[in-house]
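Okay, structure first, notes after.
Shown here: the complex without one of its protein chains, the others still in place.
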Amino acid sequence: MSSQAPDLTSSAAPDRGDHHAVPAKRHPWLLFLRRHPTVAVGGILLLLIAFAAIAAPFLGTTDPTKVNTIMRTRAPSAQHWFGTDVLGRDLYSRILYGARVSLLVGFTVAVLSSVCGLVVGLFAGFSRRMDAFVMRIMDGLMSIPSILLAVALMALNRGSVGNVIFAITIAEFPRVARLVRGVVLSLREQPYVDAAVTSGTSLPRIVVMHILPNTVAPMVVQATYICASAMITEAILSFIGAGTPPIVPSWGNIMAEGRALWQVKFYIVLFPAIFLSLTVLAVNLVGDGLRDALDPRFAKKI
Amino acid sequence: MTDVRTAHEARLREAGTVLEVKDLDVSFLRDGTWRNVVRNLSFDVRERETVAVVGESGSGKSVSSLAIMGLLPELTSRVSGSVVLQGRQLLGLPEKQMKTVRGRDVSMIFQEPMTSLNPVLTVGFQLCEALMIHSAMSREQAEAEAVRLLDKVRIPAAKARLHEYPHKFSGGMRQRVMIAMALACKPKMLIADEPTTALDVTIQAEILELIKSLQRDEGMSVLFITHDMGVVAEIADRTVVMFNGDIIEKGSTENIFEKPADPYTKALLSAVPRLGSMQGRDRPLRFPVVDKTTGTSDVPNEVADTVRGSETPVLQVGNLTTRFDITSGLFSRVTGRVHAVENVSFSVRAGETLSLVGESGCGKSTTGRSILRLVTPQAGSILVAGRDISSMQGAQLKEMRRNLQTIFQDPFASLNPRLSVGRSIAEPLVAYGKGTAAEIRDRVAYLLEKVGLSPDMATRFPHEFSGGQRQRICIARALALEPKMIIADEAVSALDVSIKAQVINLMLDLQAEMGLAYLFISHDMAVVERVSHRVAVMYLGEIVEIGPRRAVFENPIHPYTKRLLSAVPIPDPRQRFVSKELAASEIKSPVRAPDYEVPPRIYREVSQGHSVQVWGEEWGA
Partner (left out) sequence: MFAYVARRIVATIPVMAVVALFVFSLLFISPGDPATVIAGDQATPAEVERIRHSLGLDRSFIVQFADWVWRLLHLDLGTSIFTNLPVTTLIAQRIEPTLSLMIVTLIVAVSIAVPVGVIAAWKAGTWVDRMVMAFSVFGFSVPVFVIGYVLAFVFALSLDWLPVQGYTPITQGIVPWFKGLILPSIALGCVYIALIARITRATMLEVLQQDYIRTARAKGVGQKGLLFIHALKNAAVPIVTVIGIGIALLIGGAVVTESVFAIPGLGRLTVDAILRRDYPVIQGLVLLFSFLYVIVNLAVDLVYTLVDPRIRY
C-alpha cells in the first residue's frame, strides 16, 4: 500500500469496502490432521505396514520359502507366531514378506495407471477429433469388469508379479483417463486459460502451467483408490490361482493354500486376511482424507 | 401522479407494523471460530410498505433476511435479538411452528431463478404444494388456484404450462413462477432477496412492475434486498443502508437520496451512475471519489480528449459473422444454428472507447471473443492497426495479439489460483520473451503500482485478494505488453458499486495516460453512458444502432434502444410513482433453423456518425 497521504482523486485500491480477502494460513497440515484423525490413523498404519515389509528380514522372520514337512499346519506358538502352513512354512514370515508383494503391486499399479491415464486423458481432452474415438476405447475397456480383464490377461501368461501388475494396470487406467479428460474439458472453459491464449502463451506451456497443476489433486485421490483396488484384485487373482506364482509369498496365495483347510485350521486364512484388510483400510483412510483436503466441495465441515 | 403519491403516503402514516426487527445479531461458525456478520440490526416494515435493504457484498443484507425466515443452517449459525411478525416472535420458534409461518405469513423469493425451482418436479406440482401445505385444499382446487396465480403473474397459456418442467421456462418466467408460489397463500409480508439481479434489464423492469402492482392488489408489505440504488429509488418507501454487518443509516428513500447523513451513504450514492446525467457532455467522466470517513467529495473534471482520430483506427471490424452449429439426433445432424454475430461492422480509433451494449444472447461477448480469435469467425475482416487478423495463424497471429489484450467478467476465474499474482501478470511478458527475469520482475512491480496496488503483492496468491483487487491485477496483466486496445468483456459487472466506480476511474486514468482504446462490452447502460465515446447497441447478433454516445443516448431512434433506455432503473425516488407500461416479453434467442437466410439489412444515417438499422414490423410502428 502507498504510504503517502490519502489522495482523494487517486484510483488506488483502499482497504475499506473491498471484501472477500483471506489472509494466508500458517501450518494448514497440522490443523488438518487434528481435524481428521482418521487420516492420521490411516497414515500411521500404512507407514507401520510399509516398515514391516521393508524391514522384514530384521523382524524375527525366517526364510519364507523354507519348507519343513515335519511342522505342517501347526497352530500359532512361541516358535511360529502365526503358525505354519500346509508345507510347514512359517506363516509370520510369509505374511511379512507378503506385505512386500501387496504394497509393490498396489503402488506400482497406482503410479503406472496414473501415468498412462494422464497421457491418454490429456490427449483426449485436447484433440477434438480423436476425443470420441479414444473415449469409446476407454468405455470398452471399462465395460469389462476389472477382475475378469485381469483374469483373461493372466490366463495367457505365466504367473508373475510383473504380469499381475501389467494386467491390473490395463484394467484401471481407463478410469484415470476419463477423470483427466473431464478435468481438461472443464479447465479449457476457464477464463484464465482464455487469458493465457490471448497473452500469446503456447499450447505446451498452457498444459504445463495451467492444466497439469489442477489435475494433480483429483489424480492423487484417484491413485490411492486404485492402489487399494489393485491390492484387493491381486489378492483375488492369487486366491483363484491366476495371480502371483505359488513360490512368491503373497497374501492371496497364502489364503489360497489355506483354503482347503479353512474349516479346521482357519488361522491360515485369518492372519493374511487381517493384514490385507488393515492395509487396504489404511490406504482408503488416507485416500478419503486427501479427498477432503484437496476437493473444495467436500472440505466443508458440517 | 402526486395524488397517487400523497394517498400512498397518507395510508402509510396510519398503517400498523407488520414486521419489527430489533437488535438482530447473526454469527457464523467458520473454521472453528464464530464470526459476527450482522450486528444490532433494527428496522420495521409497516403495512403496504416497501422497505429496501441496500448494501454491497458482505454487508449482511441477505443473511438478515434468511435469519428472519429461520433459514440459516442450524448447527453453524447463531441468531439473537427480536423478530416480531404481526405480533408474533419468530426467533426461537420451534421448527414445527416455523414451518407453518413460512409461505403462509411471510414468503421469500430469491436471486437465482435458474436454480431456485426444483428441476424434476412440474411447475404445477410446486405451486400446488405451496397451496396444499397451508390450507385444506384438494388437488383439483389447488390446480385451479394455481392457474389463477400464473395468470396473475402474467404467464401466458397458464393451464397448459402447469404440467411443464422448469427447464422449459426462461429466467424471467421462472421468477414469475417463484413470485406466484410466494403469493399463493396471500402472505402479509414478502421478502425479495435480489430477485432481479440475475435478470436482463428489460426483464428486470417488468418484474419490478409486477411486484409493485401485486403489492398494491394484495395489500402486502415488501422487504426488498438489493445492491442497486436505481432499483431502491424505483420501489422503496423507506431504505435501510448496511455496511459490513452494521446498519449505517435508515429513513425515507427521498431523504436518503437527497440528504444522506453518513459518509458511507454519500460515497455509495456518488458511485451510482445516473442515466441521463451525462447530458451535454461529449467525453467520458470519472466518478467522484468520496472519502469514506469524512464524506468530502471531489468534483471530477471531464477527462481530456484522448481520441486520436488522425491515426489509423486501432480496430476495424467489417461484416463479422460468427455462427455455431447445434447438432442432435441419431447421427449428430445439424438441427439448428446460433447466429451469434451477424454482419457486424464498426471501427475504434486510437484512444477511443466504443461500448457494445445489449442483453443476453445479443452477441456482444461473442463479438469480443471473435476479435480476440478465441472463436473462429465464419466471415468478415478484423483489421488491427491496419492488418487483417481474421485468418492469421501461428507466429503471425501471435505477433498481432500483442495489440489486443482483454479483461474478463469473473475476477475469481480470471486468475489461475495456483500461480502467484506476479507470475500471472508476467505471463504475457514471458510468452513473448520480453527481457530477463529481473527485467520482468521490475516491469511487474511497475504494473502493480500503475493499477494502484503495491509491488510486494506480486508473491501473493489470488485467493488472498478481493474481487476488485483481482480485477486490477487482470488489468495489470492486460497492460503488460503495452497493447493498443483492451477489450473489457463485462469487466466491472461482477463488482460492487463502489469498487466498480474505482475500477472505472482507473481505466479512464490509464486511457488518458497511455492513449489506450477500449472495446467496452456491457449490459449496464448507466455505466456505458459514463465511460464511452461511442456506443453500438446489439440485438440478436446485429448492431441496431451505432453512434457517438451523446447522440445515441440523447436521441435514440431504434425501438430496441428506446426500450433498453426506458427499462433502466433511475436512482431518483421522485420517479417512483410513474408507472411504466411494459408488456410481458421474452428475450428472443438467436437460434435459427439450419436453412435460415439472414435478411439483408439497411442502415440509414441519422446524423454525423450516428446510424440506425432500418427495422420492420416486428418492432411495431
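Think of it as A and B in the order they're written, each chain with its own count starting at 1.
Throughout what follows, contacts are C-beta pairs under 8 Å (C-beta built on N, C-alpha and C of every residue); 3 or more make two chains touch, one makes a residue touch a chain.
Note that this is a predicted model, so its numbers are computed, not measured.
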Checked against the full complex, the residue among A:Ile49, A:Leu96 or A:Leu149 that touches the missing chain is A:Leu149
In the whole complex, of B:Asp25, B:Glu129, B:Glu254 or B:Glu464, the residue touching the missing chain would be B:Glu129
Option touching the unshown chain, where B:Ser77, B:Ser116 or B:Ser566 are the choices | B:Ser116
Full-complex contact with the absent chain, from B:Arg48, B:Lys61, B:Arg102 or B:His227 = B:Arg102
Interface residues of chain B (partner: the chain not displayed) = 69, 71, 75, 95, 99-104, 107-108, 110, 112, 115-121, 126, 129-130, 133-134, 165, 167, 178, 181-182, 328-330
Note that chain A touches the chain not displayed via residues 136-137, 139-141, 143-149, 151-158, 228, 232, 235-236, 239-242, 255, 259, 262-263, 266, 269, 273, 276-278, 280-281, 284-285, 288, 297-298, 302
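Heads up, the rule we're going with is that only the chains that are shown with their structure count from here on.
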Roughly how many whole angstrom separate the Cα centroids of chain A and chain B?
-> 46
Touching chain A in the complex: which residues of chain B?
-> 56-58, 75-76, 289, 291-292, 296, 298, 372, 374, 398, 401-402, 404-406, 408-410, 413-416, 418-419, 424, 427-428, 430-432, 452-454, 460-461, 463-469, 472, 474, 477, 480-481, 496, 498-499, 502-503, 505-506, 509
Please name which positions on chain A make contact with chain B in the complex.
-> 1-2, 6, 8-14, 16-24, 190-192, 194-202, 205, 209-210, 213-214, 302
